[in-house]
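Okay, handing you the structure first.
Only one protein chain is missing; all other protein chains are in place.
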Amino acid sequence: MTVYSIIFYLLALLILGSTAMAITRRNMVHAVIYLIFSFFGSAMIFYLFGAPFLAVLEVIIYAGAIMVLFLFIVIMMKLKPGQERLFPLNQWVPAALCGIVYIAIGLGLVISEPGSRITLKTAQADPGLFGQYIFGKHWLSIEIVSLLLLVALIGALLLGRRSKKVPAAKASEGEL
Amino acid sequence: MIVPFGHVLLLAGLLFLMGMVCMVVRRSLIMILLGVEIMLNAAAIILVGSSLLWQQLEGQSIVLFVFAIAGAEVSVGLALIVWAHRQTGSVDPRDFNRLK
Partner (left out) sequence: MIAALTQDSTLLATILATMLPFVAFLVIMVFARNHRGLSAGLSIGAIMVSLLGAVFLLTRHWQLEVPIQYLGRWLVSGDIHIPFGFLLDQPSLLMLTIVATISFLVQIYSLGYMAGDAGFSRYYAFMSLFAWAMMNLTLAPTMVQLYIFWELVGLSSYLLIGFWYEKFSATEAGKKAFVMTRFGDVAFFLGLLLALVNLGNLNILEMNSPQVTERMSPLLITIASLLIFGGIVGKSAQFPLLTWLPDAMEGPTPVSALLHSATMVAAGVYLFGRLFPFFSHSATAMAVFLAIGTISMLLASTMAMVSRDIKQVWAYSTISQLGFMIMGLAAGSYFSGMFHLTTHAGFKALLFLCAGVFIHVFETNDVFEIGRRGGRRLKVPMICTVIGAAALAGLPPFSGFFSKELILAALADLKNPLWLVAGLLGVFFTAYYTFRLIFIILRPEDILDETGIHHDHGHGSYWLMGWPLILLAAITAVLGFFEGTLEDFFKAQQFIPTTGGGHHSWLSFAALGTAGAGVVLAWIEYGRRSATRIGFAERIAPLNNLFAERWYIDRFYRRFLDVFIYGMVSRGFANNDNKVIDGGIDGLSRGTVATGRFTSVLHLGMIQYRLLTIFVVIVLLALYFFF
């Protein structure tokens, strides 16, 4: 039981706990905040697993940008908390069944696979080396992803435009 | 020496399950998207863990792209939700049941 494993278990507890809280909150803002905690936890796990660059990226992009975007939308749409019915039965029961089977299979897979008993050794990926590796080997993927981001940008812009024009234009926008 | 890889797998598996449950059970479009985010996060954990297992950088690079794609997807998704909310006035997925 090294220090690292203790840290790992604590972090795992944090992640699982806050995610559980996040998915069971009626208030959307609360759910997002809990999820931010969870992402902080996984960022620290990334650091523990020797990916500091990714840890930082997680905090910046995931917790910082994406969750904040969620908060913006929640606040903007003036969603009233407490409207939806929590845990509707006809959705919850099949999900629970599926989940139980999933856990069973998961456990089965993990236990039966000999490779899962290999203990992880500590290592560290230097961000500079990491950057060189990526731009060296996966430069094409970088380009494609940036194109993707461009497309997403344009799409979000178009979708979010509020039409003040005549109904014909509104109908055309609705088809988008 | 950190932990056996199996534990990492289990953690990520549970996280994925929670994300799936959130996606399927909650009656709000935003929560569906949130579930997607959780699932992506779980996948990222696995990838980083396995890159550590094999001491290679491939896993981490995939995670980079995962982040980027997650960002793009969230933005478009939220824009769609906003648009849908404007059209029908609610975010309950049952109200989008137009294929009756």
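Each chain gets a letter, A and B, in the order it is written, and its residues are counted from 1.
Convention: a residue touches a chain if its C-beta (ideal position, glycine included) is under 8 Å from a C-beta of that chain, and two chains touch if they have at least 3 such contacts.
Given the structure is predicted, the values throughout are model-derived calculations rather than measurements.
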item	value
Touch criterion as defined above, residue of A:Thr24, A:Gln91, A:Thr119 or A:Ser141 at the omitted chain	A:Gln91
Hidden partner chain, touching residue among A:Ile7, A:Val29 or A:Leu109	A:Leu109
Sites on chain B contacted by the missing partner chain, in the whole complex	20, 23-25, 27, 32, 93-94, 96-100
Chain A residues that touch the omitted chain in the full complex	91, 94-95, 98, 101-102, 105, 108-109
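The rule is short, and it goes like this: only the chains that are shown with their structure count from here on.
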item	value
Inter-chain centre distance, chain A versus chain B - centres from mean C-alpha coordinates, in Å	5
Touch list for chain A against partner chain B, complex	2, 4-5, 8-9, 12, 15-16, 19-20, 22-23, 28, 31-32, 35, 38-39, 42, 45-46, 48-51, 53-54, 57-58, 61-62, 65-66, 69-70, 73-74, 76-77, 79, 84-88, 91-92, 94-96, 98-99, 102-103, 106-107, 109-111, 113, 115-123, 125, 129-130, 133-134, 137-138, 141, 145, 148-149, 151-153, 155-157, 159-160, 162, 174
In the complex, chain B residues that touch chain A	1-11, 13-15, 17-22, 24-28, 30-31, 33-35, 37-38, 41, 44-45, 48-49, 51-53, 55, 57, 60-61, 63-65, 67-76, 78-83, 85-87, 91-92
